[in-house]
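Please see the structure below; I have some questions.
Note that this complex is displayed minus one protein chain, with the remaining chains in position.
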Amino acid sequence: MKEYIEKAYVLIEALPYFNQFNGKTFVIKYGGSIMTDEKLKKNLFEDISLLKLVGINPVIVHGGGPAINEMLKKLQVKSKFVNGLRVTDQETMEVVEMVLGASINKEIVAMINQLRGKAVGICGKDGGLIKATKKRFPDNDIDLGFVGEVVSIDPTIVENLIANDYIPVIAPIGCDDEGNTYNINADTVAGKLAIALKAEKLIYLTDVDGIRLNPEDENSRASVLSFSEIKDLIEKGKIQGGMLPKVESCIEAVSQGVVRTHILSGLLPHPLLLEIFTDQGIGTMIVND
Amino acid sequence: MKEYIEKAYVLIEALPYFNQFNGKTFVIKYGGSIMTDEKLKKNLFEDISLLKLVGINPVIVHGGGPAINEMLKKLQVKSKFVNGLRVTDQETMEVVEMVLGASINKEIVAMINQLRGKAVGICGKDGGLIKATKKRFPDNDIDLGFVGEVVSIDPTIVENLIANDYIPVIAPIGCDDEGNTYNINADTVAGKLAIALKAEKLIYLTDVDGIRLNPEDENSRASVLSFSEIKDLIEKGKIQGGMLPKVESCIEAVSQGVVRTHILSGLLPHPLLLEIFTDQGIGTMIVND
Amino acid sequence: MKEYIEKAYVLIEALPYFNQFNGKTFVIKYGGSIMTDEKLKKNLFEDISLLKLVGINPVIVHGGGPAINEMLKKLQVKSKFVNGLRVTDQETMEVVEMVLGASINKEIVAMINQLRGKAVGICGKDGGLIKATKKRFPDNDIDLGFVGEVVSIDPTIVENLIANDYIPVIAPIGCDDEGNTYNINADTVAGKLAIALKAEKLIYLTDVDGIRLNPEDENSRASVLSFSEIKDLIEKGKIQGGMLPKVESCIEAVSQGVVRTHILSGLLPHPLLLEIFTDQGIGTMIVND
Amino acid sequence: MKEYIEKAYVLIEALPYFNQFNGKTFVIKYGGSIMTDEKLKKNLFEDISLLKLVGINPVIVHGGGPAINEMLKKLQVKSKFVNGLRVTDQETMEVVEMVLGASINKEIVAMINQLRGKAVGICGKDGGLIKATKKRFPDNDIDLGFVGEVVSIDPTIVENLIANDYIPVIAPIGCDDEGNTYNINADTVAGKLAIALKAEKLIYLTDVDGIRLNPEDENSRASVLSFSEIKDLIEKGKIQGGMLPKVESCIEAVSQGVVRTHILSGLLPHPLLLEIFTDQGIGTMIVND
Amino acid sequence: MKEYIEKAYVLIEALPYFNQFNGKTFVIKYGGSIMTDEKLKKNLFEDISLLKLVGINPVIVHGGGPAINEMLKKLQVKSKFVNGLRVTDQETMEVVEMVLGASINKEIVAMINQLRGKAVGICGKDGGLIKATKKRFPDNDIDLGFVGEVVSIDPTIVENLIANDYIPVIAPIGCDDEGNTYNINADTVAGKLAIALKAEKLIYLTDVDGIRLNPEDENSRASVLSFSEIKDLIEKGKIQGGMLPKVESCIEAVSQGVVRTHILSGLLPHPLLLEIFTDQGIGTMIVND
Partner (left out) sequence: MKEYIEKAYVLIEALPYFNQFNGKTFVIKYGGSIMTDEKLKKNLFEDISLLKLVGINPVIVHGGGPAINEMLKKLQVKSKFVNGLRVTDQETMEVVEMVLGASINKEIVAMINQLRGKAVGICGKDGGLIKATKKRFPDNDIDLGFVGEVVSIDPTIVENLIANDYIPVIAPIGCDDEGNTYNINADTVAGKLAIALKAEKLIYLTDVDGIRLNPEDENSRASVLSFSEIKDLIEKGKIQGGMLPKVESCIEAVSQGVVRTHILSGLLPHPLLLEIFTDQGIGTMIVND
């Protein structure tokens, strides 16, 4: 009987979210260690298929992970460096496009389709999704080759895929009007896309369980952070490294209409379900003041 | 962490049912002791409002319970009896109509509306829903007055209310072409209506927790019973009294296209949610062989 | 031949009204002596069915008439009085709801359905139609119990019934957010509903043939009265009693968009047809200045 | 009061016809003496505009009347005769087309438009409405020039005009695949068009008040005639002259799905209204056995 | 091979125009010598049918040409003259209507229909297309009878015909509210209609190959003229006679939203195709500055 009552409470807690999120779009950035853990990947795609089943529209943006470096090594492409930063020359870019646009992208598509979802993999060139340009580094005027930044997003192709009930899977590659191809930071693409799609949620699945108020202290995770709190943490240097572009994308997204943004650990079991259908969630949510 | 995993499993179990039942109609017969227990009533209508919220179309058929007898007593209407069965004469029928069609029906409507549902209460006269006639008792040719049986159901008004997102609440009263009003068994009305609506489910909320293989043995509840098993139990006399019309309506409903029929205890907490969104359920399900 | 010509002229007079009123909503308040005259009732419902047949959307609001007092008497409910006004206590309210919401309401529904119309009877609780509150009597601060006034009308359920080609029949009962039930003046409900429905016409079927300029003089009926004329009559005390709330509802309705309001005698043969399809009409029409 | 009751009865009689004929198509052949009587013409077009107003779709087919002969005379076109029948040679045909297709057709259009109807005048060439061929006279093999008969009707243009709420006015002229123009009997065109349009009614407005059982006896008009009765009258030679093609078109039309066909006097006041909206009618109705 | 390449270039030149003009309306005024040359007429209607085939909506406005005078002569109608201008009296107007509204109009309809187009011929009376009035000559106050000017255009009937995939063929006749018929300059009708239809193009097919900068010099045709250039030519008296109303209609049309206006020679082979689907065109195009 007690088990029944507990089940009933989980359901009563979850049911209103179903209604609230029905027909809404969630942009999910997926990267980091999950990409190389078969079990976590399978769990994740199962959860994403379940979301689709109950009327939520997940959109996946993926990064490249270690696969790019492996392929560069196999092809014996030697990287040049400027100020310690690796340059993406033409040859490197071709490898990046092959790995992101085919190896990783189509693997995700095939895994979701095996789980009875219907995924379609595209990159930023398809349907003119991402117009990019060479990224400028204003501080020190260096040229890192085909490292790009987003000029504009035309979300039509993604909206069409959603309307036709597909799960779009997007490789973070764009091109400019001259036909040059650029490799773009996947976190940034996810943020800009969430804005262009007027998404309900932007979710970063990472290797950490949210934002810690004290980076050293495991138990200092914040459940919810407002803009002013987040800015304070940034100023104090407590948010660094790979977390910084995620947090900045969250701030930008919320400022421009995305209702809620989340940073979660992809290493927990079923993080998306727990974050979406329970009142407390399991990561850090960044919201407007 | 363990709590999280358990929550996740409840969700993973429940999610496919959401999709499966989205847009489907459930006819729920509600009667017996729940009708006089304020807390159970409130829980029930909360659950029904949640079902509506997640895209299921509940239709409520209610009985009269002790309120009819109370009112007859107050009005000092003396019942006549034939062969030990009470006769529903004109005066009694007027009382039955007032209690079922207004007192009980509008109380349910008001309670659901307070819970943010949108209920509309009607009886079988409205929109020509139930065409009835005097019930014949073929075995012993007696006349019980305005005790009726269903001649035909025109479910249009119920379908219209569903299409406009209302929860229909139905009093089991019908009339014939001459304008005579009849009191009809609510279990039968629920069964016929489920068939006419091509409902996904027909659910009887009763005072017992399903069908027992051995009426004496509390632990002998059957989770699922096939037609042949049910018929065997009836022949052996193990299904009797108020349970009999429910079981017969279940058999008729399943034979005519209602996918699943259930007999549950309305005295458990949240019986509808547990029956609908868990794999095991909590009552007895009667299905085709 | 002369007969033909006269018929032709009736048709030529009537035809433009058909076109003008096609798809328009008429709110018809029905009460008084017609309620107890079987022949007048039948004629009235035949005319209402004809109106529906030719594309007009009639909405019926009914009062209670003598039936409420009869039932109170049967149940030996003793009325309390404050300042000479009867108090509607809880017990009285329950009787009012049963009589209005079931006995009278469903009788009208059944009669119209026998005439091949399709009626659906509801009260102000259904679909949240009428939000009510305890009526305040500002002049002398008395408490008459569950005598209510309209807080707001949500006409959606009535519009849905019209859109599905039903004739809505409405009992003037509402409830507040705490679930208290109130008895409301049917004339007022008809007027507020006509406004909320943006009705073309609001028609009061009464026991008199319109408004007399001189109450003593049978032949002083006014065909048309403007606002200023009506206000003058009120100030001079020539409109009194039950006529007053009707006239005030007419004034309010016309001020808020109802095109024409009428006060007719329901005791004439086919008063609705004659009022609607002839140039002269048979009662008093109240219009804007 | 008596006048009121009579008015009410006319309305009660007429109302069901409004519903029955709403959205239905009536093909009205108009010819004979009405064409030269300004008052009758105006009355007729007023009635047709009223029909349109109340949701009936009138389609007018007109003949030529005396205007053709007048124009032939003015132009000093001498007619040739074969076996006593006038030959429509090329020159005559050009005159016929000008008079039917412009003078008469556009006069009707302009009169209806002045009465706030919306008429559009076309001939059988427009939109490929009437495919015609030279009429063969099987009995005596004579050539009467451009006297045509209907090969096929493509009612699309008429249906389009109806769908756009116009009153189509049709001149009985057709052409063949070589571009030859033919003058066709207007009664026949009306009949064939009624069939092609699946019209509810085919109405001939003539100079007589229907079919007489005894041509000599003014009072022998038949209200309704069945196929067998009509055939009997034809065989006995009691239907002759201009009435014959009308009757034959009626028979053909009813056999092929036109519900009712009428032959009326256009000289009575408002014949269409009386025929359509009263139970008795004023002419002869020909129906299936 | 060279032939192939040339074909390919014509196609590459033409293809974008197909897309650009798909679903657009072209008003084509057709008059002058083409009207009496059977071969040119056939070519023209073939081209118009092709335009319709590829998704352009041609609308034809025709003049009367010599046929009117021939018929006046045949009928021995003597024209009166005022200040040297012919008066269109009632009798003349009747002839004009017959010739324009039937002889010419229906001949065009029949020719297009033989070429598998679907044409419908109407005049300005049909569907209330052209409301006209007696033309005023402000300079010298003379009365030329039923010479009309356009008061207003209701393009609904033409839009309906286009929407139903017909090619409208329009005779330049209108009437006023009193039912008087007027003959209106066809060039003016074409211009006003192009404006009312929000046409993409207004094309005048004439006997000359456009506007010459020097009327004497055959080779001085201008391909494109702006408003200021055209006005300059008018002021210098270099545009005269029948060309003047065409040019003025072009100016008015372009000022009011018609995108491009053209004056072409109808004597060239396939002038419409060459003007529409080639970059250079063959006549004079008048555009906004």
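Note that the chains take the letters A, B, C, D and E in the order they are written out, and that residue 1 is the start of every chain.
Operating definition for what follows: contacts are C-beta pairs under 8 Å (C-beta built on N, C-alpha and C of every residue); 3 or more make two chains touch, one makes a residue touch a chain.
Since this is a predicted model, take the numbers as computed values, not measurements.
Of the chains displayed, those contacted by the omitted chain across the entire assembly are A, E. Set against the missing chain, the residues E:11, E:85, E:224 or E:244 yield one that touches it, E:11. Screening A:16, A:55, A:127 or A:245 for touch with the missing chain picks out A:127. Of the listed residues E:54, E:82 or E:224, the one in contact with the hidden chain in the full complex is E:54. Touch with the chain omitted from the figure is made, among A:12, A:53, A:87 or A:157, by A:157.
Residues 4-8, 10-12, 14-16, 18-19, 22, 50, 53-55, 268-270, 273-274, 277-278, 282 of subunit E touch the missing chain (whole complex, contact as defined above). In the full complex, subunit A touches the hidden chain at residues 74-75, 94, 97-103, 105-106, 109-111, 113-114, 118-123, 125-128, 156-157, 160-161, 164, 166, 173, 175, 177, 179, 181.
To be clear about the criterion, only the chains that are shown with their structure count from here on.
Any chain bridging subunit A and subunit B, meaning touching each of them, is missing here; the list is empty.
Where the sister copies subunit D and subunit E meet, the same residue numbers recur on both sides for over half of the interface positions.
Listed options B-C, D-E or C-D contain a single repeat of the A-B interface, assigned here to C-D, on the basis that more than half of the contact pairs agree by residue number. Distance between subunit C and subunit E, defined via averaged C-alpha coordinates, is recorded as 62 Å. Distance between chain centres (mean CA atoms), subunit B to subunit E: 74 Å.
Subunit E has no residue in contact with two or more other chains.
In terms of which chains touch, the assembly is arranged as an unbranched chain of neighbours. In summary, the structure contains touching chain pairs A-B, B-C, C-D, D-E.
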